[in-house]
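A single protein chain has been removed from this complex, and every other one stays in its place.
All chains are identified by letter, namely A, B and C, in their written order; residue positions are counted from 1 within each chain.
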Amino acid sequence: MKPFLSRDNLLLWLKRLLQEYTVIAPVQAWDTVLFQPVKEVEEILLNYDVSALSPKDVFFPTSETLFTFERQGGRWEARPLPEIKKQVLFGLHPCDAHGIALMDVPFLSPPADLHYQRRREATTLVGLACSRARPECFCESVGGGPQDPSHLDVLLIPTPQGYILQVRTARGAALFTGFNVEELEIDNPPPPVTTPVPVAGITEIARDTFNEVFWERLADRCIHCNLCAYVCPCCYCFDIRDYALKGRVERVRSWESCQAAGFTRLAGGYDPRPSKGARLRQRFFHKFLYYPTQFKGQVKCTGCGRCVRACPVNIDIREVASEMQRIGSRVARAA
Amino acid sequence: MKLPDTKEVQTEFKPKILAFCCNWCAYAGADLAGVSRFQMPTNVRVIRVMCSGRVPPELVIRALANGLDGVMILGCHPGECHYSEGNYLTRRRAHVLKRLLSYIGIEPDRFQLRWVSAAEGAKFSAVVKEAADKITALGPNRWGDKR
Amino acid sequence: MLPDSPFLPLPARIQEARDLTPDVKLFRVEIEDPRARENFRHRPGQFAFLSAFGMGESPFTFASYPSPDGVLEFAIRRVGTVSSALHELEPGEAVGIRGPFGNSFPLEEYRGKNIIIIGGGIGLAPLRPVIQAVLSHREEYGELLVIYGARTPADLVFAHEFSSWGEAPRTRVELTVDRGNGDWQGRVALVPTVIKELKPSPENTITITCGPPIMIRFVLAELKALDFAPMQIVTTLESKMKCGLGKCARCNIGEKYVCQDGPVFSFSEISRFLEQG
Partner (left out) sequence: MKATSEEVKTSVKKLFEDGSIGHFIGYEMGSDSLRVTPCFLKSGQAASRLVWNPLCANNLSKYLLDFGKVEGKVGIMVKGCDSRSVVELLKEHQIDRDKVFIVGVPCSGIVDREKLLAVLGVSPGEVVAVEDDGDAFLVTIKEGTRRVKKEQVLRGECLVCRYPTPVIYDMLIGEAVSSLPWVGDDYSSVKELEALSSEEKERYWSSELSRCIRCYACRQSCPGCYCQQCFVDQLDPHWVGIKIAPQENHQWNTVRAFHLMGRCIECGECQRVCPVKIPLMLLNRHLLREVESKFSFQPGLSPETPPPLATFKPDEDLGI
């Protein structure tokens, strides 16, 4: 017997949530899918493949005011931060939850990033398992899975009859207090199968591919449009600048991409990473070598395939991974 | 319920208007208007530029995006430009900019290009007053209230 | 409640802003809150983010050895938006400071060794705390040789301190400029050529270099020619930073983060870097 929610019960439960929480869910925006706060339950898409942007901006917004300083007695006083209302991030797939978990490591390790932490603590993650895999999906090759509940408070697994409910944390259970959840004898539907991508062991061989001309040739067609970093659920580079307003200064943090032209240019104009190839290599090395080395964990990729879909010139991380492995094994054989 | 007199409601709203005046004609016209005590709306800020052609669209768009209620460019009459072609180029640029702005929701009256020569002090204050009235009638710039 | 975010700068005040050269100013900055000033202990080689409110914040290396009164010194060249904004500030105006960040020169390991300081232009500023540390514990270190060059005589920073350094025991200061002018009697040569001329011996010696990347490259070649081992060649690298906390992942050179693993690196580490910056 498994906890179970029929479709109507799910909608009923969501209506109840809306009274108490801000609910952020996948909605149709023109002809693309985005995570946005919803007013009515009907807006929520329960059967979408993948959203254009990942829900990372719920915790790491496209831009946020870190501080508002006001001039008081010749000093700049920081005003207390606005309060974050409790909210529910509903309908994210396991790969997006995996992305948030990958961002937790840098942002929450001491000294924790307060701005990210406050949003994380105020948000409950209710995930939706995938019923279909797109060809670009490869979450199973990077330690995830279409029904992987590991980074979620609650996971809903869609079945023809309704949704199998997996409540995994106290915070997730709190969403169901006073709501009767049925029990049903039903087994999990077979998870969709994703096409494997050779990511295993890539951290060990990545170093050997560093000086290969492959990176320059790959970058010939790159137009540095920043999409790969902006749509990625676990890219977290940012820029910080001040806004000078009347008697008030706002320190604003916003997304930035390692592919942007001035990303490493110093004030004097010197740029240690001037070439297109070096910039593109930085993206894949941060994912496959630098992040796993710095945080001794898995690779910084969730296999959601958004960068494959978004790239206007079809630079495909799956092909890059296979090429890196091929070069790695060639170098190993030669050594 | 007594309907508030529209005049009285409007007077509360003081539009913030920017006027780029070309140094050779419009700015001189403004001086003349001031010297001859023509009555001028106070909420118009004048910025002197060497030629109406100097005003790039980025300035106008930035002003409107930052909540200004109206922007004017006042230059020399066609044919009288100190640099001979400045105002011709501005005329085309302003025409297209006005069309672009109205296409995205900024009422055409919020951006005006007018010709004022150095001797037309009266025309300067009339033009500015007319613009201020029209913009006041339009109400606050909708782009502005999202800040 | 005041946000205790690691990005929140401590309120501080510019005590003094003195022109060292036409485009470099020495700022003496004092943290407002005495208790915060007390436990703001930095070590030579570390850096901090200075905030020019309304423009932004940038990382600057400390230009002085920690002094009892807790006043921090920064030599800042007017080159970017934040540095220019700082140059506009008058003494007494408020700034913000965040830090100290990064590793530092391992001075304990240098005990008993000869120290060669090789500076280029503004690059002397991050090395000055080392000079001050050695001079204030003079007997613990061997010979101190300061080789310092700048583009023109007017660009030599801390010129008013050269004589006092030179007079210290077992200490030598060798100055040079790329282009001399009217009343400059000293050497006119590039820093790497001065090293070739002086031929310092690598025997029990540590060299610390800081300057424009092109200078570091040629200094490295000269020191290698003089059989200095990579362990004996130490430098402090510069990189564009936004957090200083190992979070924003943008200051990396290869898998090393300049803000945490650096900015001080020995060439034995740098030679193993993937990315030659």
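For this structure, a couple of remarks:
Note that contacts are C-beta pairs under 8 Å (C-beta built on N, C-alpha and C of every residue); 3 or more make two chains touch, one makes a residue touch a chain.
Because the structure is a prediction, the values reported are computed rather than measured.
Interface note: of A:L46, A:I84, A:A200 or A:C225, the residue touching the hidden chain in the full complex is A:C225. Only one of the listed residues, A:L18, A:A310 or A:V331, touches the absent chain: A:A310.
Within the full complex, the residue among B:A94, B:A118 or B:I135 touching the omitted chain is B:A94. Counting over the whole complex, subunit A has residues 29-32, 34, 52-53, 61-63, 65, 132, 134-135, 220-221, 223-227, 230-231, 239, 241, 243, 252, 254-255, 257, 261-262, 308, 310, 312-316, 318-319 touching the chain that is not drawn.
Summarising the interface, subunit B meets the missing chain with residues 57-58, 61-62, 65-67, 78-79, 85, 88-89, 91-97, 99-107, 113-115, 142-143, 146-147.
Assume only the chains that are shown with their structure count from here on.
Viewed as a network of touching protein chains, the structure does not reduce to a path, ring, star or complete graph.
By C-beta contact pairs, the most connected chain pair is A-C.
Subunit A and subunit B have Cα centroids lying 47 Å from one another. Measuring from the averaged C-alpha position of subunit A to that of subunit C gives a distance of 38 Å. Residues 1-8, 11, 32, 51-58, 79-83, 92-94, 96, 212-213, 238-240, 242-243, 245-250, 252-255, 257, 274-275, 277 of subunit C are the ones touching subunit A in the complex.
Residues of subunit A touching subunit C in their complex: 66-67, 69, 74-78, 80-81, 106-107, 111-115, 207, 210, 236-244, 249, 251, 253, 256, 258, 263-268, 270, 272-273, 278, 282, 285-286, 289-291, 293-294.
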